[in-house]
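The other protein chains are all here in position, but one chain of the complex has been omitted.
All chains are identified by letter, namely A and B, in their written order; residue positions are counted from 1 within each chain.
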Amino acid sequence: MSKARCWIALLLALSLLLGGCWDRRELEERTSVLGMGIDLAKGKPNLLKVTVQIPIPIKIAGSGGQTGGKGGGSPVRVMSSTGHTVLEAISNLQKRLNQKIFIGHARVVAVSEEVARRGLREITDGFRRDPEMRRLLWPIVVKKDAAHLLKVKPKLEQIPIVYIMDMIESGTKTGSIPDQTLGNFYIQDSSRTMQPYLNYMVTHNDEIIWKGVAVFREDKMVGVLPELQTWVLNQLRDNKTGGDIVIAVPGKKGAYITVRPHFVRTKLKLEQAGNQTGSLQARYVCRLQCDLLEATFPLDFKDNGIIHKYEQIIRQEMEKRAAKLINMLQKDFKSDILKLGLAIHGHHYRDYWVSHNWVEEFPRFPISVQYDVHIRRIGMKMK
Amino acid sequence: MSRNQSSSTDKTMSTWQLASLITSTLIGVGVLTLPRTSTERLAEQGWMAPLAGGGIALAATLLIAWLSRRYPGLTFIQYSEVIWGSRKSRWLGKLISLPWVLLYLAHLYIGTAITSRLFGEVVVTAVLRETPIEAIIITMFCLALFLCLHDVEVVSRVNELLFLLILFPVLIIGLLSFQKADWNQILPLFSASFPDVFKGAVETAFTYQGYEVMLIFFAFAQPVARKSQAGFIGIAVAIGVYTLITMSGIAVFGVDEMQKLTWPTLEIVKTTQMPGLVLERLESAFLGVWVAAVFTTISNTYYAFNLGLRQFFGRGMVFQRIMSLLLMFPLFYLALIPQNIVQIFRVSRMSGYIGLVVGLGLPLLYLAVSLMRRQGNRVKEKGKVAR
Partner (left out) sequence: MSRFWQAWKRRKQMLRDQALHQRSKKSMDKIPDIPVSPELEANVTTIQRLLGSSDDLLARHFVIGPQETGKKAVLVYFDTLVDKKVIDEFILEYLGSPLDDRERPAIHTLESVRGMQKLLEYLLAGMTILLIEGKTEAIVCGTFHYAKRGIEEPQSEALVRGSREGFNESLSDGVSLIRKRLKDPALRVRLIQVGERTRTPVNVLFIEDLAPEDVVREIVNRIKGIQIDGILESGYIEQMIQDSTWSPFPQIQATERPDKVVAHLLEGKVAILTEGTPFALIAPAIFTQFYQSAEDYYERFLISSMIRLIRMMSLFVALLLPSLYIAFSSFHPEMIPSRLVIAMAAGRSTVPFPSVIEAFLMEITMEILREASIRLPGPIGPTIGIVGALVVGQAAVQAGLVSPIMVIIVALTTIGSFATPSYSAAISIRMLRFPLMILAGAFGLYGIMTFLIIIFIHLSALKSFGIPYMTPISPVYLKSMRDFIFRAPFFWMKERPEMFNPPDPSRQNWGEDK
């Protein structure tokens, strides 16, 4: 019965290993950090201040604990600590906590604008090496104080970070907020063919407001793209719809028309510019299908040309917005967040990419945007 | 007639079993780094490296199958002495074949150590961060040892059983990751030169390591099993998986990001969301399931090593059982020799090159000698002579 002996030996060997349980760490033995804020420490420019938001499980209603929801007080604890690097600050924080910090559940990393302008590579290096860190969390640039974003009490959700998370998630679903996860930031940061950007938020008392995106060159923030231009960016770059388009109808006072894009398809055409070989120009053709949501003036659809007329008005407005976007990117930020470089790298590798330095070339690269707007539906009201 | 007769009626492998044996030996820990290694030289064209590398592996496997067809029912160890020796003095054949056989066995042994160390490394870095790597390596060895206690037919059935378990996670991850893909990332399609593609293919050799175990296992094929077909299917599935993973890696991350990732495949899993699944980050689950893939690699190699060793000494199953237990201890220390992860990557690349020599060079050499000496199927009757 050598087989039996082998079985027993194997089980013994396995059970000897059980003495370890090295990695076993129960849920309640981890301090789950849901959100993290990174600021410059006040008065000490070479120190970073890291703020974390930690949920207090038993204070959260409906969580099954017997004391759920009772006892009052905030369901989260916000703590800060400083250090020369992010990880040093976190390990300083650890000294004040009873359980080990677990950042595997961090969903939002807020970075203040100051830090972002100094460059994010030194901050993200530790995050990249840590296997616990998610790639699918939301990094956010906050206008002033990143710590304040964690202290805001939105009240609609018990845990503020969950509120922010939901806000961004529902925004990306409708296409108004760009889907910029940490992983995407890494990719854009590493790539030679594009530049990164992050969502930009402003806190105001107990409010959190999304205010477009922060544009980076390399890993350094160079400026903010406002909401309207961000929506154009979404349309051109990712075929996302962006938010509702509200337009003051020219020639009529107080006359506004609102349409909601529900389908976007952008084609990027890379063509030879002029006659000389080896020079290129980019032409974006964006087809936009919209629903009419609102008009503050009477519209009579018996008139055959009326839909076409407003389509033209919207087209002109969108092209104006797009021109402003391109202008800002090329002139103000000199940063290709459009992924234009990637397309050129892919399609004109030998005849253009090899011979040009794209980072220098982008600001003077000819880009034009053309819109093609269709209003498909007008809602429940006919006249 | 005793041994060979019994091996052709009882301990046999069907075509499908041979194919799944090849695939599951090939697919292992190499997949976790493949997207990085294949884009290192070829950049956007990195997906060609596994294709071309697979071509090399396929050629080698077909050569091995051809060799095995010439000496049916005999393993590499057994026909070595037939090829090199004469009818009168078998010890001469044994002597001449000694360096080749030893090279082969040493390659298998070291390959087992490297694979288990690499996997231990990734588990300890990514999932079980406090667990000593020794514990991971020992558990993997225990699994391999447990398999070595059984007969050859069990090896083929285990591989058959685990085949789908290995294939499913990679395929699902590969396909799901296409949601996040940007196809401009894999353009331009042809930027690298042909010599570069060849060099890139050679660099993927470690990932394709493993087909050389067929020098042993083809001997246990059923008489009706088609070895070349099995080799073709087995390698083709591996090529498909590798190309898919490399392609999705490039399409999702782009070449520049990929070079920054130690375990790119794990990062692909990390960025992939399974629609409708409650669970969120699948990399632990992926690594968990991947134990099966690595297990098949380690244990098939180790089994081939022990089987070869036992045949080399002309012993039976008891010898294999005892030796597989005893040789685990040096193997364990061997696995712990490299000092850091960079060194391990270097060693694994070296082992890939040696694998090319063993997997492609040895069959070529043997075939040449065998053809020159006009040996062949007529050895069939003499098969019993070479135990």
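Assume a contact is a pair of C-beta atoms (placed from the backbone, for glycine too) under 8 Å apart; a residue touches a chain by one contact, two chains touch by 3 or more.
Just so it is clear, the structure is predicted and the values come from calculations on it, not from any experiment.
Chemist: Please work out which displayed chains the absent chain touches and list them by label.
Modeler: Spelled out, the missing chain touches these shown chains: A, B.
Chemist: Among the options B:Leu128, B:Ala192 or B:Leu309, which residue touches the chain absent from this view?
Modeler: The missing chain is touched by B:Leu128.
Chemist: Which of B:Leu58, B:Ile137, B:Leu287 or B:Leu307 touches the chain that is not shown?
Modeler: Hidden-chain contact among the options goes to B:Leu287.
Chemist: Out of B:Ile27, B:Leu143, B:Val197 or B:Leu244, point to the residue that touches the absent chain in the complete complex.
Modeler: Counting the whole complex, the residue in contact with the absent chain is B:Leu143.
Chemist: Of the listed residues B:Tyr104, B:Phe253 or B:Phe295, which contacts the missing chain in the full complex?
Modeler: Of these options, the touching residue for the absent chain is B:Phe295.
Chemist: Touching the hidden chain in the complete assembly: which of A:Gly104, A:Gly171 or A:Gly243 does that?
Modeler: If we include the chain that is not displayed, A:Gly104 is the one touching it.
Chemist: For the chain that got dropped from the picture, name the residues of subunit B it touches.
Modeler: Contact residues on subunit B toward the absent chain are 6, 9-11, 14, 16-17, 123, 127-128, 131, 135-136, 139, 143, 146-147, 150-151, 154, 156-158, 160-162, 278-282, 284-285, 287-289, 291-292, 295.
Chemist: When the complex is taken as a whole, what residues of subunit A touch the one chain not shown?
Modeler: These residues touch the chain not displayed: 1, 3-4, 7, 10-11, 14-15, 17-18, 20-21, 23-28, 30, 32, 34, 55, 57-58, 60, 62-66, 68, 102, 104-105, 107, 132, 134, 159, 162, 165.
By definition in this document, only the chains that are shown with their structure count from here on.
Chemist: Approximately how many whole Å separate the CA-defined centres of subunit A and subunit B?
Modeler: Measuring from centre to centre gives 42 Å for this pair.
Chemist: Looking at the complex, which residues from subunit A come into contact with subunit B?
Modeler: Residue positions touching the partner: 2-3, 6, 10, 13-14, 17, 20, 22-23, 104, 128, 131, 134-136, 181, 183, 186-187, 190-193, 339, 342-343, 345-347, 349-350.
Chemist: Would you pull the subunit B residues touching subunit A in the complex into a rising list?
Modeler: Per the stated touch rule, the residues are 44, 125-132, 135, 138-139, 142, 145-146, 149, 182, 184-188, 191, 252-254, 256-257, 259-260, 267, 270-271, 273, 281, 283, 321.
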